[in-house]
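Here the complex is missing one protein chain, while the rest keep their positions.
Letters A and B name the chains as they come in the text, with residue numbers starting at 1 for each one.
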Amino acid sequence: MDFVNAIVLFCNFVLVPATTYGAQLALGALGITVIYSILRFANFAHSELMSWGAMLTLFLTWYLQSMGISAGPLPTALLALPVGIFGAIAMALTTEKLVYRFYRRQRASSITFAIVSVGVMFVMAGLTRFMIGPDEQVMVDGQRFLIKAIEFKRKTGLQEGLAIKTSQVITIVVAVTMAGALFWFLYRTRPGKAMRAFSDNQDLALLSGIKPDRVVAIAWILAAILATLSGTLYGLDKSYKPFVFMQLLLPIFASAIVGGIGQPVGAILGGFVIAYSEVLLTYAYKRFVTYLVPRDWAPEGLLQLLSTNYKFAISFIILVVVLLIRPTGIIRGKVL
Amino acid sequence: MKQKELLYFIAFVIFLIGVGLLQSWNVAFGILNMCLISAIMALGVNIQWGYAGLFNAGIMGFVALGGLSAVLVSAEPVGEAWSNGGIGIVASLTILVITIAMIFYVQKMFASPLRLWIIIMVILLGYWLFQGLFSAAVEQIESFNPAFAGYLGGLGLPITLSWIIGGLVAAGGAWLIGRISLGLRADYLAIATLGISEIIIAIIKYEEWLTRGVKNVTGLPRPVPYEINLVETHWFVDLAETINANPIAMASLFVKFCYFGLFLGVLAILMWFSERALKSPWGRMMRAIRDNRDAASAMGKDITSRHLQTFILGCAVCGIAGAMLVTLDGQLVPGSYTPLRYTFLIWVMVILGGSGNNWGSILGGCIIWFLWIQAEPLGYVLVGFITFPFEDNHWLKNHLVENAAQTRLILMGAILLMVMRFAPKGLIPER
Partner (left out) sequence: MAAKLLVNQIVYMSFLNAIGMSGGYGTGPNIIHDCDLRVGEGEIAVVVGPNGAGKSTAMKGIFGMIQLRKGTVLFNNHDITDLSPSDRVLEGMAFVPQNNNVFPSMSVEENLEMGAFIRADDISNTISQIFELFPTLKNKRRQMAGELSGGQRQQVAIGRALMTEPKLLMLDEPTAGVSPIVMQDLFQRIRDITASGVAVIMVEQNARQALEIADRGFVLVQGKNRFTDLGTALLANPEVQRSFLGG
């Protein structure tokens, strides 16, 4: 029985949250990777694009709530999501047209692009904070839990409860669907293959009659969709706070690079590697071990390897270790 | 300096005088002092970016290290905390250092298959010893008088000393970090440094035994007189009377002026060294490496170690600025360090001023800080104008006016984008 309790405890505090977080990171990292593989630069504004899309979704959610429209047990934000995505696409394409296109024509260096994306980041951060304010907002509504800890305990008779939030299930379902759709697009459709070709060999793609402007536009559209999804899912799972997204930039970049930048599979893998490492290393194993060992051996300390305050350090350390040992990332990416 | 470039500085001074006349001299001097600190930060970043083309996105971390040094140098030592947990802290940190040294030793000395296991054993053993001692010591330190102390305190030395120490600490951190990450490509370096700065901030925020964390260290000693003492000093009151000024207002101005003198001195010294370095053979070599890495490498230049030098120098300058900033504020507020304000804003300064030109960095630092402060009232005016059609107390109007200060982020982004697009060499181009 104690063994089952330990497993349930582990699922509740490690497996479920880490999987959810991993899915959010993976979606964010996919956005970074899409832009990187087509435009060849590290887009510092990506997390602000997440924030922007999530904010628009939140605005419409509030409107729908005020009209009394809801999605039943599901969060209302899901209904508002398409509009948020649309707004993010509009924003991404605007930056492409007003800002990035000029540097593409000049074939500017990747570092120039990165600095320009810092400017875009400032503008987007200012816009979102101006429109919604710097405070924390609750995004989630509807039925909060799919399985409540108390019910789980009552039904199973276990000491430990397992709680699964609706938002967690939605996160994983959406992430899997989105990743599947992205791979279908990239490997089965003509525009998707054209994107891969462009990413592989830009000059030959031009010789083959692939239009760069169109490929770049599709890349921004994909990035905006992925950004809005990951931003909104993160907001649903935790809460919406404008300045949180700046802090997400590091784990997202780390995911993309650790997995192998420019590789969609790598981005997903990287997201989960980072998320699991963060949660596994900052979880206090005291209760978990107490269940497993004889009573006298029960540990006194928390058995926590690292304080949760330093979870950013984990993504960083993994990033540095991977860059030093295997600079291409787990899946061999494009290091130009 | 060319005439046009001198005009920029004159225009800046005129604007500052305008602020003095229209708002108050206090505000004007407040802005000016921060402009000087910003200029020093920009100078540090320019050494890295302008001389060597290194994209450091972790400026915040090195500024904060300087700030931390200011506390550790100048705050009064907490004797009780030292006697309670001092030995434990010192011992545990010694163990940490020994463990790391052991890891490197094993890495060098042992052959392949066994090595990994020995390293893991060393890490586990070291961690176990460290953790036990450390958490006990931290507990003892933090439980002593938590409302006023709860940390080890500093050395109680003059705070100006911390400007040098802050530079050294930042340089030390830069050495460590540069060794790890300078071999990376430019955009990876940016992400790695971004990560490091977040870690440094996390340490300053959460290691309360060292920094009091979010409880903040306040009331650090000043290198300049206190207003309260000034208004009781004879010569000062006499002076105020002779020029017919209010002694209290004048005391506040006088303090700011003293800071101004100190900061200007530091800036002048750093500027002198930077210009000398830039024009020396070393500076020419750095720019050669930046412009054509392969050719420089083919000529036998050791690029990574040159980059490490510039990285350390630039970070040291940022550390000095960080220590000066905490000196000016008289307190360390770990929660106030955000990447937008302390990393990317500095980047806007350098790009606007002109990458590779030290005078440009100073100008950029001055202009951007001025705008950063003045954009707030400007934002209110602008938002007031936009929301003019709404009646008073309309919810949307209230909401937007409440957030008007955020428009300055948009302004900074717009400046960066405009400069990159239309004047990529900046206001004072590199020569």
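Note that contacts are C-beta pairs under 8 Å (C-beta built on N, C-alpha and C of every residue); 3 or more make two chains touch, one makes a residue touch a chain.
Model, not experiment: these values are computed from the prediction.
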In the full complex, displayed partners of the excluded chain: A
Sole contact to the chain not displayed, among A:E136, A:E151 or A:D200: A:D200
Touch with the omitted chain, as defined above, among A:A80, A:V140 or A:I210: A:I210
Interface with the unshown chain - residue positions in chain A: 190, 193-194, 196-197, 200-201, 203-210
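FYI, only the chains that are shown with their structure count from here on.
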Centroid spacing, where centroids are CA-atom means, of chain A and chain B in whole angstrom: 30
Chain B-facing residues of chain A, complex: 41-42, 44, 99, 102, 110-112, 114-116, 118-127, 129-134, 243, 246-247, 249-250, 253-254, 257, 301, 307, 309-310, 312-313, 315-316, 319-320, 323-324, 327, 335
Residue ranges of chain B in contact with chain A within the complex: 53, 55, 57, 131, 135, 180-181, 184-188, 190-192, 194-196, 198-199, 202, 205-206, 338-340, 344, 347-348, 351, 399-400, 402-404, 406-417, 420-421, 424
